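All protein chains but one are shown at their positions in the complex.
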Amino acid sequence: MTAIAPGVAEPALAAPAPRTDGVWRTMVRSKSGLAGLVLVVLITGMSYLAPLFVDDHNPVDAQNRWQGPSGEHWLGTDHSGKDVLKQVVLGGQTIIYVGFLAAVITLGVAVVLGSLAAYYRGRLDSALLQLTDIVMTVPAVVLLAVVGAFFGLTTPTTLALLLGLITWPVLMRSIRAQVLSLKEREFVEAARLQDLGNMRIIFVEIVPNMAGYILINFIIAVTNAMYALVGLYVLGLAPLAGANWGIMIHQAWTYGAIYLPEGRAFILAPVCAIALFQLGLVMLTRSLEEIFNPRLSKG
Amino acid sequence: SKADPKDDDKKSSGEFHGAYPFNKPPDGHFNRGGGPNGLAPVAMYLLDGPYSDLIHMPGALWEWEAKKWVYYLAESSEFSADFSTFTVKLRAGLKWSDGKELTSQDYLTTMYVQWIQNSPSWASIDKIEAPDKQTFVVTLKSPAAIIDRYILKSAVIDTGTYGDFANRAKALVESGKATDSPEAVALNKEFNAFRPKGIVASGPFTVDPKLITAAKLTLVKNENGYRAGDVKFDKIILFNGETPDVAPLVESKDVDYATHGFTPAQEKAFESVGYRIMRPPTYSGPALFINHDKVKAFSDKRARQALAHVIKRGDAGAVALGDSGKAVDFMAGFSDVQVPDWLSAEDQGKLNKYENDLAKAEDLLTQAGWKKKGDSWQTPDGKTAEFVISYPSDFADWSAAGDNVAEQLSDFGIKVTPKGQKFESYNPEVDKGNFELAIHAWGASQHPHPHFSFSADLFVHNIPIARNAGGRGMGFELKVDSDTMGKLDLEAVVNDAGRGLDEAEQKKNVTKAALVFNELLPIIPLFERYGNNPVLEGTRVAKFPADSDPMMKNAPYGDNAVVMGILGGTITPA
Amino acid sequence: MTETALLSVRDLRVAYRTGGGRMVEAVRGVDFDLYPEQTLALVGESGSGKSTLGLGLLRLLPRTGHITGGEVVYRGSDPEGTDVLRMEGSRLRRWRWSEVAMVFQGAMNAFNPVLKVGDQFADTMRAHLPRQRLGKAQVRERSAESLRAVRLEPGQVLDSYPHELSGGMRQRALIALALILEPRVLVLDEPTTALDLLTQRAIVDMLQELRAERGFSMIFISHDLALASELADRVATMYAGRIIESGTTPDLFRAPRHPYTVGLIRAVPPVRAGAVEPVSIPGAPPNLAQLPPGCSFAPRCGHATDACEATDPALRTVEARPAGQPSHEAACLHWESVRLDTAPAAAQDGTPNDAPAKEVAQ
Amino acid sequence: MTGEPLLSLKHVSQTFASKRGDLPAVRDVTLSVARGDVLCLVGESGCGKTTTARMAAGLAKPTAGTVEFEGADINRMDRERHRAYRKAVQFIHQDPYASLNPIRTVFATLSAPLRRHGLAKNRDEAWEQASDLLRRVELTPPANYLAKYPHQLSGGQRQRVAVARALALNPRLIIADEATSMLDVSIRVGVLRMLTRLREELDVGFVFITHDLAIARYFGAGGRIAVMYLGEVVEYGATADVIDDPRHPYTRALLSAVPDVDPGPEGRRDPGLRGVDIPSLTALPSGCTFHPRCPLFVPGTCDTAAPALRAVPGAGQEVACHVVAGKAGDPDAVGQPAGSGA
């Protein structure tokens, strides 16, 4: 929502024959994929494990506001004299949680509705298509403002729910397109001929065939949700409770950290944290793409 | 690597670069309306705020330190001995920018248009007259301390443009119609839709509609205007925008003076590129509001006093505004600067200054029935003390104060979670009473009289006025029982403080209100906000008033010292 | 036929890069000569490297494919010959299609779907012929002529988009396009597999007429032996990236000497009554990434002996002929005992053909 | 051939709607097949073979006519009978690469119908039965194959798995749509033999679709054959009769177009068609749809009335041709190819 996003990756209709063997090998073989994996694991690990080791008390120190990086404060202090590094280390949990949960919701809704619509066609399909048209047309800002005002958006879970519920239509459409083509595949017809049951056909025979596509879009959805969350803070639609990267960026922004050489760490650190996490995910996506789309694999 | 030629470039003869948000057409328009400075112009008039005094001049502006008027369009003013009338004498030979003569008739026009707009000034006006071209007489219904301000600070508008409306208003006033009569309402509606083609100015500057863009507004010289000869600048350029939009322009030295609420970080950055920071008092600031209806744990005044002892108000101020956030000392309900003017030394001594004292606070809480359990406090009803503090996330200083208070209290053992919201949704929530703790404003920056401060502290977000928003605000009952003053009606006391013209009587009521406020602490003022206005000297503007200048006591949003300096010819091009 | 060969291929090797940095050799040392006005048929099962060989000749391999060795010499106007593998840039570009053109396996997709057929004809001509010689009308006239030669209605076809043509029409249009610059060699990669019988028949007949008329050479790639036998003067059988038998058409179809060729012929059921029962070759086509040592056909071969599993036999001359005429050669240690009518024992009892005859890793 | 027809198509038609207009892919086709019987459908690409097969398999509803299973219309059956029909009639697709779900093992593919229809109560039973099925399609030992994914199998093996799946529900009729055309020459015959054996051993009926006359002849030996052209059956009869003694000019053209390794003494005959291009289904020629290409074309007759399928005196099969039906006995003597001069 904060950038012109061409949206979801193109449906890659090549049957994603998963190469059960060598997933790990492919992953490790590609240097960038491995780097991505390491980044993601490191940052997630830091965000979730650090609170176990780091004292989360980060006292205000009104005398030491906007200190540049020093031995005591590696990344300096913020507008209230709090240690920036500590905030970065401790501030990833919510963002990552919201990103993942929102992505799960987006994907869940998109996959279920998309495959049902494509499989059953008819009225259900056109109704759902109409719905996506509408949800996509209503500008997210307005939707967020209204829903935000009503649901209070106080917990990460409600935030994730909201983000998820807003972002599903684009993905739903491409899942639908994929299922439309998959359901014409002969193996689906074969399953129908054997009366295997529609639900089983959809969710056991068809959907797993999009696993690669779904996984990749899941990752895209995670990164989108993370920045949408930051956008929510900046728009003032999500209450600024607690401390996380999004709130840090918002504070750095409102307190004008960018103007102060000593304050730049405060704004750059969370931006970098998110950017690195995202970069990690993107690089990971590339190897995943290779795993799921053998046509792309190169030497 | 800033090249000199660039700086030279900016020096171009006699330009003053200010910054203030304005409304660009088509939203912004040229219907100035009849309001006094800061009061009731038609919504979305091109330019609110102090700079508009350069175009539509008021009769006079106030010098806060000297406590006297500096006369502009007016030559003098006085109350009759029995305070039944107030007379303004206009200068002779004043001209509008369209060449017409500026007379007391225009004052009539102004005041009648104010009537159309339902201005509070008419609350105490009975009748207005212009016996001759230079004289304007107001007959008062009831004497009010503030009527002279309403009248003198009104931006005078021209009869050529607004005369028709004024005449129709006059007819209604004379036929005894009230402002809520259907005719008046219709007239008001019509007036609000009125869109003059341009501005007819009385001051040394006017607006060329061609020179308005979303980015900046250029005020050009009005040679006909009063003081046009004294003002040394040819042009005033105002950059549009709020704090984050304007900050880069300041940083790049494109702005000579800005009144925005900059953050300490920005302020520091400005200083490093050569700005001086002026710190005029604003006579107001953020306070901790408590929802008395909802949070019973604080219904005991000792609990509130304990809070005041816990919170390091200086820290909150420093975090929020750096050097411009000064801890409130007297806790009298109005600005520390003004306390000596209104309270005797003895009464000042009676004020509890609520020094930072955790032991005292614990003591008070224990007396109030709180219990400490481990690191955290329990309220008298045995629950762990946990509260949410709301604040508008878009006001950097308030949200910093809110965060800081939350942390200080949490460190003390009262767990407080911050919750930032956009002001637009936050403010109505407060008025509806949907909060536990909140940061909101105390004090008054427009008017020097403490009546306005108390009104802000006790009425605006409390039962008397919050009613308009459909709630009880902080729900503090104004009929109080105090140790110092016994039982009394605070609402009446505050209103009385602003009524009448007997200064001694006013002081008595102000003192009463101050002492009761100090004891009961319905709200806990945190710090007083001083301006942190960056000024750039030597580039386009030679000098701004020194910090020691008495004019620096003027509230920048009420009677702006820089605007007055430009008008007076004391602020000059470099 | 005493002329020199138009195209000489020696020890050509093509490998594909596959995942994991591995290479798969799809063409493993192929030799042949193509003489003017001659048709060489390449037959073999799916995956035996026929298309790869064809693409390799024109240097059109996909990104992952590489020519790893050998040489291809083309003797068009220059009797010295040009080394195709050394040609680069615009020389290569101009050589393609004007000297050697190719009709592809997936002709359905050989035309750009968003350009009219006529524009694609024009594109081709403009890329090769000097601009001044080509007026709009000339381009159209030449295209029309070419289309008429393949019995298409030029007025209709030139203004159509590819999808508006039926499969057969598209295939013929592609042949017309291939012939428009009058190349000396035409490589046809299974030009009719996707088409039905009657269309296939029409195209084959037409190719024969055109060849008679214009005298180009053809390399005809197919897995349909019967079709190959109708069109070709010479046939080469490919198996696992190599030519394992080659000779004149009667050599291969009347007296094949490689058990694989024999198997292929015997696997085709005849349409006429009274012919012998078809028999399939046991086992599955080989996996190029894991070829057995020795003869790659040995695991499926009824004649195989221990020797076959140890040595990979080179082509041996079955019947020598003078230069310029194809000798009959077979790459089998036991060629002397192989006969079309002596069926290998293994296949006769109907051993499931996919269950490996000998334990071969899948 | 033998017994009551198991499945019969009665005057079925299928018309698709397209942007260019109605597309009559199958028109008024009547065919039937009994247990253990084999019916081959042959014809050029696009003549409606697959569409007919899909209607027979219940994958598409005919726009006219009925498909009857044991005498009852399959589109009007109650649930119970429809279920019985589903189990009894199975379908094998052309492409063994597409008809197996790439992400499911052979065992998963085979056990799904077994479990779903209660033929196997638990995994062990399913495993047992799946092994039996594999043995039946000659994939032995089954344990080698059950855990494999389709991409680990060769084309022939895959097609065998597809057959095994079709056999899972003990069908009485299998509809095979070009079931061997994607397979390599060298393994095609193996699969055909296996299917023949099933037909013989299990008494399964077959509708076998192919465009390869040689295969039709080989697999359909002893059965019947229907030659289709532009959605209609133009010749229908015993395989031997039709192939060895074709009567319809279209069938004859087809047969003469078959390439042959060893064309025999008289060489290949020219199909003698007047046109190469198949007319579009959206703009069908009037009268006999074959008349624009037909060497026997008689103006005034062939381009006005559509011929019906009729028994031809002196031959076992039925033919839809005005000319052939009119001049019985010696089709080779039928008048001059009328179109050649025109």
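A, B, C and D are the chain letters, set down in written order, and residue numbers restart from 1 in every chain.
We take it that a residue touches a chain if its C-beta (ideal position, glycine included) is under 8 Å from a C-beta of that chain, and two chains touch if they have at least 3 such contacts.
To be clear about the criterion, contacts and distances are computed from a predicted model.
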* Structure fact -> Looking only at "Membrane protein", "Dihydroorotate dehydrogenase", "ABC transporter domain-containing protein" or "Nickel transport system permease protein NikB", the name UniProt gives the absent chain is "Nickel transport system permease protein NikB"
* **Touching residue (missing chain; options A:Ser70, A:Gln130, A:Ser181 or A:Asn198)** => A:Gln130
* Sole contact to the chain not displayed, among B:Asp341, B:Asp375 or B:Glu424 -> B:Glu424
* To do: Touching the absent chain in the whole complex: find that residue among C:His163, C:Arg321 or C:Arg339.
  => C:His163
* Structure fact -> Hidden partner sits against subunit A at residues 1-7, 9-10, 12, 32, 130, 133-134, 136-143, 145-146, 149-150, 170, 223, 227, 230-231, 234, 249, 253, 258-259, 271, 274-275, 278-279, 282, 286, 295-296, 298
* Asked: What residue numbers in subunit B mark contact with the hidden partner chain?
  -> 1-3, 6, 17, 20-21, 23-27, 29, 35, 38-44, 48-49, 117-118, 120, 189, 192-193, 195, 210-216, 218, 239-245, 248-249, 251-252, 254-255, 259-261, 282-284, 392, 394-395, 422-425, 427-429, 440-441, 443-446, 452, 455-456, 460, 531, 556-558
* Asked: Residues on subunit C that touch the omitted chain in the whole complex?
  -> 55, 58, 60, 62-63, 93-98, 101-102, 104, 106, 108-115, 123-124, 127-128, 151, 153, 161, 163-164, 174, 177, 202, 205
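The criterion applied here is as follows: only the chains that are shown with their structure count from here on.
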* Among all chains, which one's averaged Cα position is nearest the averaged Cα position of every protein chain shown? -> A
* Going through subunit A residue by residue, note those that touch at least 2 other chains and give them in order. => none
* Would you tell me which residues of subunit D are touching subunit A in their complex? => 57-59, 83, 86-87, 90-91, 93-95, 98-104, 112-113, 116-117, 149, 151, 162, 165, 168-169
* To do: Could you please specify the touching residues of subunit A with respect to subunit B in the complex?
  => 59-60, 62-63, 65-66, 79-81, 149, 154, 235-237, 239-242, 250, 253-257, 259-260, 263
* Asked: Which part of subunit D faces subunit C closely enough to touch in the complex?
  -> 44-45, 138-140, 152-157, 160, 184-194, 211, 213-215, 217-218, 240, 243-244, 253-255, 257-264, 268, 271, 273, 276-278
